[in-house]
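Apart from one protein chain that is not included, each protein chain of the complex appears where it belongs.
Each chain carries a letter (A, B and C) given by its place in the written order, and its residues are counted from 1.
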Amino acid sequence: MHRIKHLARHLSSAAAQRKPVCLVLGAGRGIGGNVAQKFANNGFHAVLIRRSDAQGLKELVDNIKEAGNDASGYLVNAVEDSAIEDLIKRVETDIGPIEVAVYNLGAQIGNVPLEKTTKKAFERGWQLGCYGLFRLAQSVLPLMAQRGNGTLLVTSATSAVRGNAGQHSHAAAMGGRRMLCQTLNAEFAKSNIHVSHIVVDGAVDAPDTLGKMLGPELFQKMRESKGGEHDGLLVPSSMAETYWHLHQQHRSAWTFEIDLRSYSDKAWWN
Amino acid sequence: MHRIKHLARHLSSAAAQRKPVCLVLGAGRGIGGNVAQKFANNGFHAVLIRRSDAQGLKELVDNIKEAGNDASGYLVNAVEDSAIEDLIKRVETDIGPIEVAVYNLGAQIGNVPLEKTTKKAFERGWQLGCYGLFRLAQSVLPLMAQRGNGTLLVTSATSAVRGNAGQHSHAAAMGGRRMLCQTLNAEFAKSNIHVSHIVVDGAVDAPDTLGKMLGPELFQKMRESKGGEHDGLLVPSSMAETYWHLHQQHRSAWTFEIDLRSYSDKAWWN
Amino acid sequence: MHRIKHLARHLSSAAAQRKPVCLVLGAGRGIGGNVAQKFANNGFHAVLIRRSDAQGLKELVDNIKEAGNDASGYLVNAVEDSAIEDLIKRVETDIGPIEVAVYNLGAQIGNVPLEKTTKKAFERGWQLGCYGLFRLAQSVLPLMAQRGNGTLLVTSATSAVRGNAGQHSHAAAMGGRRMLCQTLNAEFAKSNIHVSHIVVDGAVDAPDTLGKMLGPELFQKMRESKGGEHDGLLVPSSMAETYWHLHQQHRSAWTFEIDLRSYSDKAWWN
Partner (left out) sequence: MHRIKHLARHLSSAAAQRKPVCLVLGAGRGIGGNVAQKFANNGFHAVLIRRSDAQGLKELVDNIKEAGNDASGYLVNAVEDSAIEDLIKRVETDIGPIEVAVYNLGAQIGNVPLEKTTKKAFERGWQLGCYGLFRLAQSVLPLMAQRGNGTLLVTSATSAVRGNAGQHSHAAAMGGRRMLCQTLNAEFAKSNIHVSHIVVDGAVDAPDTLGKMLGPELFQKMRESKGGEHDGLLVPSSMAETYWHLHQQHRSAWTFEIDLRSYSDKAWWN
């Protein structure tokens, strides 16, 4: 499993090993990192996965550990053959049973007209947006079903319910993601596995995704006009509260679909 | 305001008067009573409203007060002229500013074929399902907007998104309710008022509504086969956790629509 | 039945009496009048209903008759008690069995903030948008079911699927209308009655509705910028082709819901 680089892991105490595992695919300084931190704060061993930026990953893991909680981090390129499958095996073996899996890989590439949307971009959209979730589900849901419980939280986007001009790759991927979440829920809810599809309907204050897409200047401008106390950008640490709530819901009253947006934004249908 | 009977109210201490108010329209031993209790446990003065059963109302209020929290109860027939409007004025004057309003009036009358659905039943469905929410919103949202914040949580049902045979009155009412929630959100979110439409997609373990509709025997049977540890009925105290979470959400990441169902139930679209 | 004024009716020949009847509630010079004409051109006796403007109604009826087809017209205020019920009885007795009913009453009042939306306006919205359809359905669907076939075509609007700011009355009414269409379809499709909900997602080039709401000057401006060869307004005669097609569909492949908009408009979800 050469392509997975283990960065940091806490295996020393027996107590730590007994902690349930929360695996987050797509863990930057936005939703993923904050969800990992939230679950770690509440007794989970957080396993953070991202494709690149070893230093950034280390910082996220270290932050959690410095607060006295447990975290590990791996660099994994989820689109590579068997990368997700191998990861699940490794985490289950080395860290412990995955109780919560968070699929937080994005596939947004900005608005691109049809003629400029390359086949490669369209396929990459599908791999990150839809196929990766299928592979994660196939690797981990049967284990959860066997153990009698589990939670799969899937970050999604406006494009899962609305296809705007220029969003060919992203919307096709996210429309597939949403329906896949429905089929997973339809098959696994009765096995006590909570699948939830979270429609993030707005821009997130996430330096590693939106920040990179916009570039530092535009991102800074957006932050100044909509971020901070303006609350016009979705704040990841606040979003993480809802991810945690979804996991906490009693199985007699589970949520499958929920939307999240800033108070100052229009809903996608308006 | 002869038609409102004040049952129990806690006005003695200055501290109590400073508590924010959570008003619950439709407060029986199901969702309404449990949401009231949850908010009271978290520092709200809960104001419970129901149409009848003074004794039942008193018990709900007393339970909250016995736990050391604050609650009041009124019998109000919401469909009467100016009943809701007068109630809002009275609560605002006598108890305090309403920070959270929960619209929990149901309009389910069971499956009735078109020819047997009376005009009266159809109109009553609209009055409880849709018009009452309009009147509540018109009475309380401007006050909230003036004060700079507020929350309106609206219990809704499968019929808001799916019209089944025999649900003529209920679905027409709930379809209207859902769209009304959208228009309220579209107008008031930017004024810092959080409107949320909660799609309850299943039978609730509520003796005062489902229990009365089914009758004691059928309700008991249903409870035995789906209730209790089976978690096949939505448990109101668990649902109340989600109502509370919605209120707690930071305004940078608000939810407008959320569904709730038992793990063992099919989603409405399946 | 004093409140129904019979304006024009063709009862002379036996041949005419054998024609199936297409009843159009809401027949001005927009969708309603054009649908009536289309069905009359294809062998139906068109019965045009509107609330006011006897002269306008007469012209629509005369146009149809001058083309050698059959039409009748009545002024009916659909919100009056038993007006719709009496109308159905009268048409069935005097003209013939209603094979197609078109519910085309609108409830759009423009954008009005919540505080300025009167209770009367909200109730009127419901009466026209939702309750009138219920009354029509209750009066005519059982007759159709007894005869073994029928079609109910319901004009609807963007507000049936999206609640925008200021659309409180209209969206609540149309959301109810949509769900009611679903419950009617769920009960009556198997009885060979085709219910169809037509989401008109844009401004219609209709002088009697949009024209009156905007006033002559604004309407003329809109027509100049979006109408005519611009095709930016929905053209009622073109829409009527789709109404006719829906009625023509073989029952092995019926449409329940369809949207209509100009090529130059954004869809409501975009």
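Going forward, contacts are C-beta pairs under 8 Å (C-beta built on N, C-alpha and C of every residue); 3 or more make two chains touch, one makes a residue touch a chain.
Bear in mind the structure is a predicted one, so any value in this text is a computation, not a measurement.
The chain omitted from view is touched by exactly one of B:V140, B:A165, B:A189 or B:I258, namely B:A165.
Contact with the omitted chain, checked across C:A121, C:M213 or C:I258, is made by C:I258. If you put the hidden chain back, the residue from A:N63, A:Q182, A:S237 or A:S264 that touches it is A:Q182. In the complete assembly, the contact with the undisplayed chain comes from A:M174, out of A:L128, A:M174, A:L210 or A:A267.
Residues of subunit C in contact with the chain left out of this view: 182, 185-186, 189-190, 192, 194, 205, 231-235, 238-239, 241-242, 245, 248-264, 266-267, 269-270.
Touching residues on subunit B toward the chain that is not drawn are 161-165, 268-270. On the side of subunit A, touch with the chain left out of the figure occurs at residues 113-115, 117, 119, 122-123, 126, 130-131, 134-135, 137-138, 141-142, 159-160, 162-168, 171-188.
Please note the rule applied: only the chains that are shown with their structure count from here on.
Inter-chain centre distance (subunit A to subunit C, centres taken as mean C-alpha positions): 48 Å. The centroid of the Cα atoms in subunit B and the matching centroid in subunit C are 35 Å apart.
Shared interface positions of subunit A, i.e. residues touching 2 or more other chains, are given as 269-270.
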